[in-house]
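Handing you this structure, nothing more for now.
With one protein chain held back, the other chains of the complex are shown just where they sit.
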Amino acid sequence: ADTVKVGIIGPFSGPFALQGKNFQAGVEAYMALNGKSVKGHEVEVIYRDLPAANPQQSRALAQELIVKDKVQYLGGVYFTPDAMAITPLLAQANTPLVIFNAATSAIMTQSPLVVRTSFTTAQTTTPLGKIAIERGIRKVITAVSDYGPGIDAEVAFKKAFEAAGGQVVESVRMPLSTNDFSPIMQRIRDSKADAVFAFLPSGPTTLGFVKAYNETGLKQAGIKFLAPGDLTQESDLPALGDGALGLLTTFHYAVSHDSPENKRFVEAASKAIGGAEQLSFPAVGAYDGMHVIYKMIEATDGKQDAKKAVDAVKGMAWTSPRGPVSIDPETRHVTENIYLREVAKDANGRLYNKEIQTFPNQKDPGLATQ
Amino acid sequence: MPAESLEVRRLSAGYGPTVVLEDVSFSVPAGARLSILGRNGMGKTTLLSSLMGLTRRYGGEILLGGRDVAGLKSCDRALRGLGLVPQTRDIFRSLTVEENLIAGLKDRPRSALEEAYEMFPRLRERRRNLGWQLSGGEQQMLSTARTILGRPSVLLLDEPLEGLAPVICEELMAAFVRLASGGEMTILLVEQRIESALDFADSVLILERGRIVWQGTSEALRSDERLVEQYIGVGTVH
Amino acid sequence: MQTVFSIAIDAFAYGMALFIICIGLSLTMGLMRVVNLAHGAFAMIAGYIASYAQRELGAGYAAALLLAILGTVAVSIPLERFLYRRIYGSPQLTQVLMTIGITFCVIGITNFFFGPTLKTIALPASLSTPVDLGFRAVAGHRLFVMACGLVVAAGLWFLIERTAFGIRLRATVDNAGMADALGVRTQAVYAVSFAIAMGLAALGGVVGAEFLPIEPYYALRYMVTFLVVVSVGGAGSIPGALLACLVLGAIDTTGRYLMPDFGNFFFYAAVIAIVCVFPRGFLGRAQ
Amino acid sequence: MSDLFRVEGLSKSFGGLAVSRNVDLAMGAGERLALIGPNGAGKTTFVNLVTGQIRPSAGRVILGGEDVTGLGAVRRVRKGLVRTFQVTRLFSDMTPEEHVTLTVLRREGRAARILGRFRGDPAVSGEVEGILGTLGLLEVARRKVREIAYGQQRLLEIAIALALRPKVLLLDEPAAGVPSSETPRIEQALGHLPPSLAVLMIEHDMDLVFRFAKRVVVLAAGEIIFEGLPAQVAANEKVREAYLGNYAHARRVA
Partner (left out) sequence: MQPSSPSFASSPAASSEGRSRVRGHAASPRLAGTRAGSSLVRDAAGVAAIAAIGAAGYWLFPDNLALLTRVIAVALLALSLDLVVGYCGVATLGHATLFGAGAYAAGMACLRGVTEPMTLVLIGAAAGAAAGLVMGAVMLRAHGLAQLVLSIAIVQLAHEAANKASAFTGGSDGLAGFSPSPLFGTFAFDLWGRTAYLFGLALLVGVFVVLKFVVASPFGMLCRGIKEDPVRIRAMGAFVFPVLLKMFVISGAVAGTGGALAALSTQVVGLDSVSFELSANALVMLVLGGLGSLYGALVGTVVFMGFEHTVSAVNPFHWMTMVGALLIAVVLVAPGGLGGLAGRLRAAVRGAGGGRGRP
């Protein structure tokens, strides 16, 4: 019975500290519910902070975890470039990397030792194309933050929407540092579209965008708001306030998901993070990531054998708090349900993402096309 | 404030780790005029700044009208009646002439500014100009006027004539003498031109390497060629 | 035409919001000559206090705003006494070091106590309802921000340019030793000015929260914006800051409308152009 | 014309204040000229105009027959038009030795070289030592300028100007702040100047002016009100009223 160490890299401080805390909550919840050892091997988790995208630092942390702390598994990673910096190390280190978040399709092609339990932006966005048409939306303007995930979202939506027969009348890319969104709203209004498709990183930017959407009267004017679920992550909802009511988003996970697995998860994770209101999607990625890592430990009986570990989880299927999921044996990316949700108020007057439609077993379309 | 006496006992002071003044003691009665002489770098400026509290003090007392002010910060010394016209003038460069003067007013009303303009009509003409725009001499006038406006009881003048036209020098020296003999101020003057310094003062003090090497009346110094030669006279040039 | 008006209104509101948050920094940087990178940290503290007061104490908007200003000033007094007083007149880079340190500490501490989530300050009904201007509706709080900005600008300008306190402050900054020697209580002058600046930061943080939402990273996230706006205006000049905020607000807003993809290029290219034409900022105090 | 240096119709005003009104002045090689006048008459501004720190609104500056009005300050210095500053402008963190060394290297066109060390050239350090010695600055040669007395800083200003080997030297109150015991050093330094050098000195110390100058120009309110021999100056009623007053020594000279 050895100790198996798992190194988790995530943004535990800085502007994305909330997401990092969710990593931690997911990991701790899993360990609280499933024990701290596998087959008699004690599992020890080591956290390393990487506040913002910084590949050099990411590599330094991964290297230290591998060489000095002798971890057998790497997990976490919030940003794509950070994952990219780690992948070249994996083969030499004989260490698998289980990604809890970083959502660009291309990471999976960098190394056969990467497994991902989160989602890709293309995966969560694609169903929106059909949904829009179903709801009678013909013309859409897209407005996304001008960075990798935003562009992924724009491309994925455009493809899906046009395939379903809609028309993207205009595509706006907004710099990440935009503070005041009212000029963008004016542009949306001028475009005469039926709806706006938006993608922004969660946090203050999203808040500003949604506020401007309400304040400039676009909502009253009947222009619909479509977005992947990052925009209405549960921890931001109280700040968004009633203005968020009725926003339509598609995502792989809602904290409100109604299943016994999720109840158990939410309870444990809330305890770990110190309050249900801070809980958000990275937690479930981490939770399932730990599940995968536990399986790997089990399969290798605590020995360091990256290939065997990864092979063991290919095709693995289980019921996650988000619903049924499996690891695609070819891409090693998670196959999962995508839900359409609407922001609504619960009995206590709290805002939540209400799941109203399910798209089962979605693979990553981004990888399929590559 | 009427003139007050000043007594310095065993003052030692300097900059950071450097001791410049050592064991300096002297006293000036109220309304008297004292000239401080000495060659370049001998500590005259340091002495005046120390009295004002702008250097680091290592020991000694400064009695202003009998009360020790050595432990006070310089603004408290100023409010007790010390006033310094520094050698470097220290005009507030980004303030206008008028604002510079107002800064020196202490609690007096703005109408008192007239005194300064009467003393230096040139300043009235330039009163909307910023400090840094002034000519050298104008800065000197401003510096002097600014301190005098605060009605100090002991006025410390560090080369106040530097850069002034001769005609103004004369008027100014006469004004200083008037202020002192009118019982309004006690004046300590550092001045390079021995003639002017001796004409002005009742008594003289010579500094050399931070110590007082001679004290006495102007007449005594004037009559002793050797002394002048030794301490302040024309130095040998290599 | 309507679009032009609409953009103009947005630009003006955004500019005034920037102004109200930055003006305190212009005071510290231009007049006290302290590069106070922790300015945003104080605005953020105020935001937290206001949000806390509303949520936990049930205070109204006005009461929360007042509490936030008082609270922030109260926090700033010991910081002034023990930290800032040490760096008055220090080289700018030393000040940068200290104030970044303070920012880090404030961020770490607020993160610890208040958690990393966004905090909101609920507006009273009178400010949250849109006001109809004829051609379009404008959120009430935007008008409020504009009004606050103008009042603050006028008051501050009078204080600095016309009162004896303003002259003493400027004299102190110009040459503290000499001001001291003239009987100006420089330490008190600094302390009061600092408190005023922090009060303004607090006001800006709370009133501007609708534009720049309060969260633990606030202090660093907007640091660049604040620095740029203040410098373009010419640090220490109230009209300059106002002008810079309005011009940059207008450029930012129109840029984002006309060419959203290149919004940042617009903004920073404009900054470079302005600075090249006005090397001291619009109305910088001459040296 | 054989004038080494000539100024024609130089004019400048700040806002409404005319500080230089149509000023004409010429100096020949080896000339020793004093420029005096009341405070704020525009003497320093004249130097600023001549050396190119500020641009005149009208007029020309001619050096050695060449019109240098269009040139910047740096090029004028390189052509031999050198000034000192009324309020010292020195590098407070550097030593007098470093000041003068840098100046000498600059003069020889070696100051912007990346290859080679700053110290160590015996020819340069010999010259530096000579200049500092002339002005009595050897004692403080290796102390930071911020730590030396003001009077010594004034002397260093002159040392730098001398190290540039100028053709025309403009001294703005070189003796202000230098005690009368030390002014001989300045005079001596000036006395050692190459005879072909033209020197214009602004000074309020009339003793020095009368000992030094062969010709005196009086400027008042931006205009030249008098020009002549030192002996004539004190006798001039206008000059007396505007500037000299009852200057005792002047009477003696007169």
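When the chains are written out, they are named A, B, C and D in that same order, and each has its own residue count from 1.
One rule holds for everything that comes next: contacts are C-beta pairs under 8 Å (C-beta built on N, C-alpha and C of every residue); 3 or more make two chains touch, one makes a residue touch a chain.
Just so it is clear, the model here is predicted, and its values are computed rather than measured.
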(message) Which candidate, B:Ala70, B:Leu130, B:Ile148 or B:Cys169, sits in contact with the chain we can't see?
(response) B:Ala70
(message) With the missing chain put back, one of D:Asp3, D:Glu129, D:Glu187 or D:Glu223 would touch it. Which one?
(response) D:Glu129
(message) Looking at the full complex, which residue from C:Val4, C:Ala74 or C:Ile109 touches the chain that isn't shown here?
(response) C:Ile109
(message) If I consider the whole complex, including the chain that's not displayed, which of B:Glu61, B:Asp76 or B:Glu115 touches that chain?
(response) B:Glu61
(request) Mind listing the chain A residues that contact the chain we can't see here? (result) 12-14, 17, 20-21, 47-49, 52-57, 59-64, 66-68, 80-82, 84-85, 88-89, 92-93, 104, 106, 110, 146-149, 151, 175
(request) Go through chain C and note every residue touching the omitted chain. (result) 29, 83, 86-87, 90, 92-94, 96-98, 100-109, 111-112, 224, 227-228, 231-232, 235, 264-265, 268-269, 271-272, 275-276, 278-281, 284
(message) Give me the chain D residues in contact with the hidden chain, please.
(response) 51, 53, 73-74, 77-78, 82-83, 85, 89-94, 97-98, 101-103, 105-107, 110-120, 122, 125, 128-129, 132, 138-143, 160, 164
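Rule of thumb we're sticking to: only the chains that are shown with their structure count from here on.
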(message) According to the touch definition, list the chains common to the neighbour sets of chain A and chain B.
(response) C
(message) Closest chain to the overall C-alpha centroid, by per-chain C-alpha centroid: which is it?
(response) C
(message) Need the CA-centroid distance for the pair chain B / chain D, whole Å please.
(response) 28
(request) Please set out, as single numbers or ranges, the residues of chain B touching at least two other chains. (result) none
(message) If a residue has to touch 2 or more other chains to count, which residues of chain A qualify?
(response) none
(message) By the document's touch definition, which label belongs to this structure's chain graph: line, ring, star, complete, or other?
(response) line
(request) Just spell out which pairs of chains touch, all of them. (result) A-C, B-C, B-D
(request) Could you please specify the touching residues of chain B with respect to chain D in the complex? (result) 15, 18, 39-42, 45, 87-88, 122, 126, 133-138, 140-141, 159, 162-171, 192-194, 232-235, 237-238
(message) Using the touch definition from the top, list the residues of chain B that touch chain C in their complex.
(response) 52-54, 73-75, 77-79, 83-84, 86, 90, 92-95, 99-100, 102-106, 130-132, 146-147, 150
(request) Please give the residue numbers of chain A that touch chain C in the complex, ascending. (result) 13-15, 17-18, 21, 143, 146, 172-175, 177-180, 182-184, 186-187, 190, 203-204, 207-208, 211, 215-217, 235-236, 238-239, 241, 274-275, 277-278
